[in-house]
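Removed from the display is one protein chain of the complex; every other protein chain stays in position.
Our next item is chain A:
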Amino acid sequence: MNAHSTTGVADSRPSRTMPSASMSPRTSRSPTPALELCGLSKTFTLGGGLFRRGRALGAVSDVSLRIPRGQVMGLVGESGCGKSTLAKMLLGLTTPSEGDVLVDGRPLRGASQKALARRIQPIFQDPYSSLNPRKRIAQIVGLPLQVHGIGTSREQAARVAETLDVVGLPRRAADQFPGQLSGGQRQRVAIARALIMRPDIVICDEPTSALDVSVQAQILNLLLDLKAEFGLTYLFISHDLAVVEHLVDRVAVMYLGRIVEEGTREQIFAAPRHPYTRALLDSALTPEPGLGVPDIGLGDTMPDPSDPPAGCAFHPRCPKAQAICRQQRPRLEAFRDDSTRVACHLA
């Protein structure tokens, strides 16, 4: 493979048809994805003072993804690889340093937070911290309606009750405080809050990792049912490949702020091309007790993200690293029929 090839992200998309004045480029493409990330980057400044410049930390670098409507995109990677920063940018909690987020082809930049909130809603990781402990469940779930001024208070209460039914919570939960509910019930409340505005896209940031294993499956099944019922599009962030395999259509693997591999679930799980993806798959725990934690030969330290290795960021941990890996960063290139993208010299 030619490392100098310019087959970038943009070029790997289906090429435009003949430029015609009447049609905008976007409509001529394959159907507009529900969510599209174009070269999204976020750089933080570390340790700067009033008069001193800090070091730059690239939390997310040049991430491009297309999530078609009604699909589930899994985003996996170690903690600290930038998954949550990416989620925050999509939710409008932090502004990207570079790049754009397109929702239904319209850029998120410049849109009001309220307009965004109607399209994209989050489900957070920790249901113990995502619900205000001083508010009743009805207030928490009804807050979106209240903030956006939808309906009278009677209509809002009816909608809250209906949404609680949808997520499988008893109606009496409405008058309770979060402290009176279990972890799984709290996560159902968080899901109800996310869905009450009927958004198109839901960003699930590790929605099950704080829950007991027995409850995880219930929540995942609920998420799948809701997707079918409301035609939702999910970006499903997780570090747990077993969870991802159960749920997603496509998977993107992130390492140190960059996407290193992206493809359909079958391709990623059956034939991973990037050594990091392979290592992640090997690291998944088996249900067999006594086998212990698998040794994947990666060592356990991630490089310092504020001082990433030259060349391929993964090369210090890669079992197959070559000379070229230390010098040149591999591009994320389309593989085979455009369905997989890999950033590896050796793939």
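A few notes on this one:
Heads up, the rule we're going with is that a contact is a pair of C-beta atoms (placed from the backbone, for glycine too) under 8 Å apart; a residue touches a chain by one contact, two chains touch by 3 or more; residues count from 1.
Just so we're on the same page, contacts and distances are computed from a predicted model.
You can't see one chain of this complex, but its UniProt record names it "Peptide ABC transporter permease", from the set "Cytochrome c-type biogenesis protein CcmE", "Peptide ABC transporter permease", "Adenosylcobinamide kinase" or "Integral membrane protein". When the whole complex is considered, the residue among A:34, A:57 or A:91 that touches the unshown chain is A:91. From the options A:95, A:129 or A:322, the residue with contact to the unseen chain in the full assembly is A:129. Those residues of chain A that touch the chain absent from the view are 50, 88, 91-93, 112-114, 116-117, 120-122, 124-126, 128-135, 140, 143-144, 147-148, 179, 190, 193, 210.
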